[in-house]
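Other chains of the complex are left out, but the ones given are in their true place.
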Amino acid sequence: MAKARTETVLMSEMAWPEFGQKMKTNPVVFVPCGAMEQHGPHLPLSVDAMLPTDIAREVAEEVGGIVGPTLTMGYRSYTKSGGGPHFPGTINLDGATVISIVRDVIRELVRHGARKLCFIVGHYENQWFVSEGIDQAMREVGDQGVRIMRLEYWDFCTSETLAKVFPDGFPGVALEHAAVMETSLMLHYHPEMVRIDKIPDNPGAEFPPYDMYPAHAHWVPSSGALVSAKAATREKGVLMAQQYRRDIAAAVRKEFGGGKRKAKAGGKSR
Amino acid sequence: MAKARTETVLMSEMAWPEFGQKMKTNPVVFVPCGAMEQHGPHLPLSVDAMLPTDIAREVAEEVGGIVGPTLTMGYRSYTKSGGGPHFPGTINLDGATVISIVRDVIRELVRHGARKLCFIVGHYENQWFVSEGIDQAMREVGDQGVRIMRLEYWDFCTSETLAKVFPDGFPGVALEHAAVMETSLMLHYHPEMVRIDKIPDNPGAEFPPYDMYPAHAHWVPSSGALVSAKAATREKGVLMAQQYRRDIAAAVRKEFGGGKRKAKAGGKSR
Amino acid sequence: MAKARTETVLMSEMAWPEFGQKMKTNPVVFVPCGAMEQHGPHLPLSVDAMLPTDIAREVAEEVGGIVGPTLTMGYRSYTKSGGGPHFPGTINLDGATVISIVRDVIRELVRHGARKLCFIVGHYENQWFVSEGIDQAMREVGDQGVRIMRLEYWDFCTSETLAKVFPDGFPGVALEHAAVMETSLMLHYHPEMVRIDKIPDNPGAEFPPYDMYPAHAHWVPSSGALVSAKAATREKGVLMAQQYRRDIAAAVRKEFGGGKRKAKAGGKSR
């Protein structure tokens, strides 16, 4: 157990000498950007924080990186991508708050020597405010050779994977909230967190090409899932997880160079 | 396992219908306020987030409350209470960022019906910025009957407990960073996270009655622990944890009324 | 000419008594949200401000509304949707600045009696910051019955229209920057602004599923157009403009009710 502890890639579990030692290798530091947001009756509120942390951990193991602090809360939920504000449990941070957190985290990681950062976004609505936070931080840290990658992990899903996950056709990423992809990944990474008996089977939401403020609650299925999650399976979760691990690691290596592949590939370190 | 899941007091593990149902009872919602900060060579960087979350969970079980989102990063580390900026791994959020997070979280919890909140601070430097965030939020939510408690959990330590934890005399709360109290609590709650062989035994730091900017690194013991943690034991951790659970729950009941005591007292739900 | 002047739907051209009189009818007030951003070698920097203003003007004529102030500058250009920061001429406002402008404009329009607002976004990157500005303003104006619609005009393009504009297949909205759609609309609304001899014919850009900071300039075609604009024609512009006018007006009527159709339909008032 002591062994597992000292081999963790999670910064939060490291003692400072371990973190300090690791930083001397100029590792890629991953920052998972999640949320606390409704995810249907079958998934916990923190799905969007859990999944990018899981993916970040695996990629960090793959490339010899570190997983920095997870952003456990995120930008406000939009009606058409996350169900919106009328569901209990969603914590909507202001845009300015998300920007500030991202900027501060970068400033601090750079202060500790990080020059290669990778933000893995697990909450759709985060991406523009994470991006703005990165831009603000880049302006602030100046010319120190810092380079940052930002990605939404689902954008790495290949057409091959999609074909296997959705043998009857992909309803589109826009509706994939608390649906087959997230549920399958949760069945893989955190099966004990999935209320299998509550997996919803509602038809896909249909949204007009505009938004309204205040939001129209009746646009959203009452379950909070934007389309049926019934077809979710653990096997699909494994499939996606492995493909993400492989391809995100490849992109990280392409942009940031080298990166040792650890012998013990693919396993969960925790 | 499904049972444990649906009985969780942690908001992050709830699905939205469970959270919504629970909120109808007007529960006390606890917000643990932590940090990512150096805690000596023997404790992980996230001690200050872990401990108030553990305590909040126990008190929430005791009084029928909910544990809302943990603030996993906090205000910047001061030299004389946390070792300061020169240790690797500390993530210093700006004061304005902490204030914004606290304000947003309160606004959102109040939007979901919370009227009784309790901020449990686990990182000394957080308290004034958490307090300011509460003040800002109170101004914003206006006259909805919201009442908020804020506490630093160690302030509940009684002289009786202190006498048992420090049979040779208490060196003072000012030096209790990564020392006997935190290490003992970690040995109780998260023993697998403690590097026992790394527990430092340095003499207590001596600080002059002022601060310097930039900080003098030589004021702080090189271990990062402000005083020896050698006397830490799991038993002391249990002792403190039980007393905190009892007395914080009592204070919460006094201020917020009623609060059912659950039959299964004292256990860890996770 | 005096006649045209007093019949303008553009707030900027009205004298205060005209605006005040018009506001008594509780009209929909449109706010075009543009940018100053590179749009290839053939289009002016202010395309993203011109087009939503043109569309807003037409829809306002259709439904008896007013076109409020155009946001002539917008949120920073992203590499993968706008070519990014390395092109001369793009003015990137900070996210906080865009949010503030939107919030102030709403506060002021509401102060003048507006209860129905419609933000027509003409610059892709604006949408999330316009949305945040709306949310901030809604919180501030409180319970006065204000309702706001926000739309990106291209989302109203029907599959029928797409089929006509792209007889050889639609390369996807992601690449439609300074390309066939925008160029065709400019050929319709502002033909004198199009440098026809400079219309680029480069192949479509191919982007990886992530972003880099600082941006990789080599990801973007040197023209600044993300795909060829050669197939642009004025007729396609007319086709899209008419469909947008019809369908956006319909959506506005659906959400905001009634809305007299003026006898003189479809013409440009200026």
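For the reader, a short list of remarks on this structure follows.
Should a chain be cited, it is by its letter among A, B and C, assigned in written order, with residues numbered from 1 in that chain.
Criterion: a residue touches a chain if its C-beta (ideal position, glycine included) is under 8 Å from a C-beta of that chain, and two chains touch if they have at least 3 such contacts.
Not measured: the values here are computed from a predicted model.
Here 3 copies are displayed; the structure file describes the full homo-oligomeric complex as 6 copies.
The rule we apply is simple: only the chains that are shown with their structure count from here on.
If you draw each protein chain as a dot and join the dots that touch, you get a simple line with two loose ends.
Where the sister copies chain A and chain B meet, the same residue numbers recur on both sides for over half of the interface positions.
Comparing the centres of all chains, each the average of its CA atoms, the largest separation from chain C belongs to B.
A straight line joining the Cα centres of chain B and chain C is 49 Å long.
Distance between chain centres (mean CA atoms), chain A to chain C: 31 Å.
The distance from the centre of chain A to the centre of chain B, with each centre set as the mean of the Cα atoms, comes to 26 Å.
Each of residues 94, 96 in chain A touches at least two other chains. Those residues of chain B that touch chain A in the complex are listed here as 1-2, 5-6, 11-17, 19-20, 23, 36, 38-46, 49, 68-70, 72-73, 85, 87-94, 96-97, 100-101, 104-105, 108-109, 111-113, 192-193, 195, 198, 224.
Touching chain A in their complex are the following residues of chain C: 76, 78, 94-96, 99, 125, 128-129, 131-132, 134-136, 138, 147-152, 155-156, 208-214, 251, 255.
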